[in-house]
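Missing here is one protein chain; the remaining ones are kept as they sit in the complex.
Note that the chains take the letters A and B in the order they are written out, and that residue 1 is the start of every chain.
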Amino acid sequence: MRTLSILGLLVAALLVSAVAGILVGAVAIEPGDVLAALLGSNDVNGTIIRELRLPRVLGAALVGGSLATAGALLQGLLRNPLADPFVTGTSAGATLAAVLAIVLGLAAPLVPLASFAGALVTVTLVWRLARLGGGTTVLTVLLAGVVLTSFAGAVVTFLLVSSDRLALQLRAVLGWLQGGVSVISWPELGVAAVIVAVGLGFALVLAHRVDAYAFGEDTAATLGVDPDRTTTAVLGATALLSGAAVALAGLVGFVGLVVPHALRFLIGATHRRLVPASFLAGAAALVLADLGSRTLIAPAELPVGAITGLIGAPFFLALLMRSRRIVV
Amino acid sequence: MRHRSLVVSLLAVLLLTLASCGGAVSVSPSPSVAASPFPATLVDFQNRSVTVPARPERLVSIGPSITAFLFALGAGPRVVGVDDFSDEPAEAATREHVGGIKVNFEKVVALKPDLVFSVKFSDGTIEKLQSASLNVLVVDPQSVSDVAKTATLLGKAVGADGETLARGIQQRVDIIKTKIATTTSRPRVYHEIDASDPAKIFTVGPGSYINDLIEIAGGANVAARASSAYPQLSAEEILRSDPEIIVLAADAYSSKPADVVARPGWSIIAAVKGNRIFTIDPNLINRPGPRVGEAAEAYAKLVHPELFR
Partner (left out) sequence: MTSLAATAVTAAYGPRVVLRECSFAMGSGEIVAIVGPNGAGKSTLLRVLAGLLRPAAGNVTLDGRDLTAFPRSAVARRIAVVPQIFDTLFPFTVREVVALGRTARLGAFGRASAEDVAAVGRAIGDLALEGLATRRIDRLSGGERQRAVLAMALAQETDVLLLDEPTVHLDPGHQLATLGLLRALGTRRQLAVCAVLHDLNLASAFASRIVVIAEGRLVREGTPLEVLDAQLVEAVFGDGLEVVARDGRPAVVPRVPVG
C-alpha cells in the first residue's frame, strides 16, 4: 500500500538524519568510535555520544515530531492550512506557563506539566475565538496567534526583568526562548517521551475523525463525530504535544506549519496518513535543523528556532501569497 | 631716562625667568625640598595621554578594583564618588554612588571631581565623561603584571607612593612563581565563568586576568589555546579536555559544585571523579586589585596544595 511505503521512506529519512546528528558534534569522533560508543564503550567518546549527543538527537526528534503532529491536528480542526502551534500562539502560551513555573520556583519535573497547561489554555482560547465568527477564517486565527504571542512575550519580558530568580538564569531562559535542544538529560527525555507517546496515541486514534471536520463542525456532527468530545480530545492531544515540545526546546516555530503542509501535497490530505507521516517527517526535519545549528557557525551555535524561522518564514509567506482564495 | 630702561630690562629679565620656570614639566627635586610630582603627564591603559595639573583632591572611581587601590594608596579620604559595586574596603561603599553598569553622568559632574578613574567602557561612556570636561584616566589591567603597573600609575596620579605597593605585589607573586618552579606538574584546570546556558559555557582564555592567575598558580588552562579572552566551549569539548581541577566563583550567578557533578556526562571528568571542584571568592578573581597577591596564592593553593600548606 502506498501509505506503508511512504511511512517506510520517512522512517528511513529519520534514521539517516539521526545518524548524521550523532556523527557530527563539537568534538570530532571517528564513525568507528561512534559505533563503539553506542555499543557501550567506556571512554570519553562513549560518554560524549551516549550522554550528550544521543539525548540531543532524540530530543530534537521528539520535538520536531510533536510540533508537526500538533500542526496537522490544528490545521484539520481549524480547517486552516495556516495553523500550527507557533502561529496560533499555543507555543507562546506554553512558554509563558513554563517561565511562570520557574519564577514560582516549581521543581524541574513539574515545568513540562505547567507547559502543557499553558498550551491547553491557549489552544482552547484560539478555538473559541475562531468559532466566534461562525467559522474559522484565516484572519481570525492569525490575529489570535499574533495577539497571544505578543501578550505572552510581554509578560515573559516583564518577568525576566523583575524576577530575581529568573535573573540568575537569564542567559539560559533567553537561550531557551530562542528555541534550542541543547542539553537534555535522560530522565528529562524519558518524561517528555511518555507525554509525547500519549499525545501521539490520541492523535493516531483521532486522526480519521479530524477529516470529518473538513466541511465544518456541523457536518462533522452529521457525519457521526461527537463534536464536543472529539474537539476536546484533539485540543488535548495538541496541548500535550506542543507542551512537551516547548518544555524540551522552548520556542521552535514553523515546523508544525511547514511539515504537514508539504506532506499534504505529497500524500494527500487524509489525516489517517498525515498524522503519522507528519510525526516522522517533523522528527527528521528538526534533527537536521539541530545539526545545522551545531555546524553552520561552528564553534558557536545557532539557536534551532532561528533555523526553523529562517526556512519556515519564507515558506509561510509563499503559502499566504498562494492562498489568494482564502476569504480573510 | 636711564633709570626707566634699567627698570624695564630688570622687569623683562624677571618675567623671562618666571616664564621659563613655569613651563617646566617636571622639576628635579633638590634633596632639601619635597618633590612636587605635579603637574604630571601620564599614559593610561587606553594609551591616552592624561595631564594631572595639580594634586587631585576630589576623586571619583568607577571600578571596584580601582577603588580598592585608591584606598590602599591612602587616597581614600579624597574619594568622593564610587560605583555601585565598590565595596572594598567597606568604607568605600559609604561614598556617593555614581551608577553601576550604567554610569550616572549627572552625579559624576555634580561631584566636581578633579580626576575620574574608570574601567574600560565600550559604549561611549568615557567619551561622554570627557565631553563634560572631566579628566578621565582609564584603568584596565588584564594580567597580574598589569596590576603592578596599575599601582604605579594610580600612585603617580594621586601623588602617593605606588611603587612600594607595586613592589609588594610583585614580591608576593614572585614567591609563588619560585615555589611553582620546583615542580613540572601542571594540572589541567577548567575555570568556569558562566554555564547558565548549558549550550554556551563561558570560560577564560588567553589575555584574561584569570588565565594569568592559572598560569602563575602552576596550572594548565584547558582553554589556553582559545581564540579570545572569554571563549565559549561546548560540553563535548570540556569532556574531551578532561580537566583535573574545576574552579567556580562562589557567587549567586555561578553553578554550585553539586550542579556540575549532576550534569549529564560530566561524571567521567577527572576533576569530578577526584572530587577536585573548588569555589573561590569572586572578589579575588574578578578584581585585578591590590589583593592580587592574595588571589594568586589562593589559586595556587587549589592547584598545588602540596606546595602551599
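Observations on the structure shown:
Here is the rule we use: a contact is a pair of C-beta atoms (placed from the backbone, for glycine too) under 8 Å apart; a residue touches a chain by one contact, two chains touch by 3 or more.
Predicted model only: the values in this text are computed from it and were never measured.
Taking every chain of the complex into account, the omitted one touches A.
From the options A:Leu204, A:Ala233 or A:Leu320, the residue with contact to the unseen chain in the full assembly is A:Leu204. Touch with the chain that is not drawn comes from one residue among A:Ser150, A:Thr219 or A:Thr232, which is A:Thr219.
Within chain A, the residues in touch with the undisplayed chain are 75-76, 79-81, 135, 204-205, 207-209, 211-212, 214-216, 218-219, 221-227, 264-265, 268-270, 272, 323, 325-326.
Methods note: only the chains that are shown with their structure count from here on.
Spacing of chain A relative to chain B, judged by their CA centroids, is 49 angstrom.
Those residues of chain B whose C-beta lies close enough to touch chain A in the complex are 194, 196-200, 232, 234-237, 239-240, 242, 252-253, 263-265, 267-268.
Against chain B, the residues of chain A that register as touching in their complex are 25-27, 44, 47-48, 50-53, 55, 168-172, 174-175, 180, 182-186, 299-301.
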